[in-house]
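A single protein chain has been omitted from the complex, and every remaining protein chain is retained in its original position.
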Amino acid sequence: MSVIVAKVRRSLREQYRIVRSNRLSTLGLLIIVFALMVAAFAPWLMPHDPDATLRGADGKLAVLKSPSWEFPLGTTQLARDLLSQMIEATRNTVAIGLVSGLISIFIGANIGLIAGYFGGKIDELLMRFTDIIYGMPFLPFIIVLISLFGRDIWFIILAIVLIVWRTSARVIRAQTLAIKQRQFIAFARARGASHWRIMYRHILPNLLPLLLLYTSFNVAWAIVTEASASFLGFGDPGAYTWGVILQDLWVSGHTRTAWWWFAWPALAIVLLVSALVFVSRAYEVVANPRLQDR
Amino acid sequence: MALLEVEGLTRHFAIRRPLLERLLHRGQDSVIKAVECLSFSLEAGEILGIVGESGCGKSTTCNLLAKLDEPCSGHIRFDGRDVGELSGAALRQFRAAVQMIFQDPFDSLNPRFRVFDLVAEAPRALGLMGERELTAAVHATLDLVGLRAADYVERYPHQMSGGERQRVGIASALIVKPRLVIADEPISMLDVSIRASILDLLRDLSQRLQFSCIYISHDLSILANICDRVMVMYLGQQVEIGSPADIVRRPQHPYTRALVAAVPVPDPHYRRPPIRIKGDLARPVDPPPGCRFAPRCLHTVEACRRDVPPARAFGPQHLAACHVAPIEPEEDGRSVECPV
Partner (left out) sequence: MLQASNIRVSYRTGGSSVRALDGVDLNIGGDQVVGIVGESGCGKSTLVKALLRLLPRSATVEFDRLEFNGRDLLCTDERTFRREVLWREIALVPQSAQNSLNPVYRVGDQIVEAIRAHSATSSAKARDRVAELFDVVGLQAELMGRFPHEFSGGMRQRAMIAMALAFEPALIVMDEPTTGLDVLVQERLLRRIREIRARVKSSILLITHDIAVIAEMADRVGVLYAGRMMEDAPMADLFDLPFHPYTLGLRNAFPSIKALERELISIRGSPPNLALPVQGCGFAARCPFVLQACREGRPALLSVGPEHRSACLRHAEADALRQQAAEKQTWRS
């Protein structure tokens, strides 16, 4: 047990070192940690119920108030507190991003690993399947899925996962093909390792930088995708996300007047997505050492 | 009884042409005849060298002997049992009993494994030892190959020199007490000054631990130095086999003669004998019948292009597969200007 703990600790320390090696990715890491904290402590951070209709100090309904001491991020047309909405939305967006990012990298990595390692007919089958997924346009796909099953957060995650895994599968397959040629794989075979042992104990650790790179890409992708789908009105109406807030604004028709209502969710999306991309840049250097000299 | 008996071992690979090309040219699929009808035996504790140029089938032979690849025909008998029929526990036992050592000390060790895990891989993969027994075995084996275990178990491959890595590679093969070690050019990528120490180690351990060794190389001078017997291969066929002295001083097959004559010798006063061979090295793709060396040989008779020459004895352990041998010295002495 202690061996595993030590391994995990060593690995985490290495990841930390990689991310800290680059100034932009350090900034990215800070943003991500901030978003995670907000998501984790959301219930305690929210000053109001995000669905409550609020009155200002003057006793009037706080409709479309611009940011002030009372409502730091302003209010909506329905006199709801945007700060509370943003906190709740951060939690939902981060959850959707993480869950769909992790599930999609899990699927993509396994499909890529199996296709690349076994090759032949298995590879052919899995890669043609991936090609078919590549042929699916995202928005029509999610629209059909949601009109079939309803606007539920889990169907949105499902839709994102079904689309996002394809890129990671291809990249992992290519890298697996390259690693398969290395002599240490012949070494493992000669020592009697089974196919599964070779794939998951010998090849997978060497894919780690690439996996982390694509995890972070996939999470970013999932967040952007969720935001677009929600903005178009295919989000879960019961759960605030940044996309849902933007959609509410659009429906209210105040896009031109209430700048704050637009600014916060837009800023949040841009910041978190670019933070993820910055962090992944650090891994890109590790996964592809030739970039180091640039 | 011999530890290893190989009989008629053959491995062909089909090259499937792309569909379009097949339709356009109506060509047949080609066949790479990587190993053709190999027969030899190996005694316990013996070191057999296999020498040949690229494409001669040395590496395919390695893989076949270690059962990492299956032959198209022929048999390998290890310790009296047919390797092709092994399964279950017997196969696991065989996997432990036959181990390989690789050429490239920089590529053959997984960069994400520490020395301990590298050496422990075979017993772990084969489920042979408990963790405590394993720790003791790893330490003992590292000591055996001349590395102080305590200093090395925590290291990663990039923290070691080429020689140290190759010792780790050897330890990882020896930990399961193999009876046959197949070494594929284990020193060709090491610095000249330390090569001999790895050779010494292998030879010394093979005597102490009683394992046989098949040593594959393109460098005849190294083989001649450590092997009990040397086998020469050309394009998948076994050309000649004998003691190092047989091969180097009394080569019978014209290819062996050319190979011996071409070996670089570190002596400025050395006068190289003429090398009698024509044409270029081909690949064993759809080779013609008969002796594969015939197109480059200066002594061919009709039979060479028709029948595969059988191995004939030229000494107690010395076999050569040539229709024409022995070639009379005067006949061999004719001056032939070989195209360069």
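Couple of notes before you dig in:
By written order: A and B. Residues from 1 in each chain.
Note that contacts are C-beta pairs under 8 Å (C-beta built on N, C-alpha and C of every residue); 3 or more make two chains touch, one makes a residue touch a chain.
In this text, all values refer to a predicted model and were calculated from it rather than measured experimentally.
Across the whole complex, the hidden chain's contacts among the shown chains comprise B.
Summary of contacts with the chain left out: across B:Leu64, B:Ile101, B:Leu174 or B:Ile222, the touching residue is B:Ile222.
Touch with the chain omitted from the figure is made, among B:Ala90, B:Ala150 or B:Ile275, by B:Ile275. Residue B:Ala196 is the one among B:Leu86, B:Ala196, B:Val285 or B:Ala303 that touches the chain missing from this view.
Remark: the omitted chain is touched by one listed residue; of B:Gly163, B:Pro186 or B:Gly236 this is B:Gly163.
With the whole complex as reference, residues 53-54, 161-163, 191-200, 218-222, 224-225, 244-245, 248, 258-270, 272, 275, 277, 280-281, 340 of chain B touch the missing chain.
In the analysis below, only the chains that are shown with their structure count from here on.
The touching residues of chain A, counted against chain B in their complex, run 182-184, 186-194, 197, 202, 205-206, 208.
Only residues 66, 68, 92, 95-96, 99-100, 102-104, 107-112, 121-122, 125-126, 169, 172-173 of chain B touch chain A when the two sit together in their complex.
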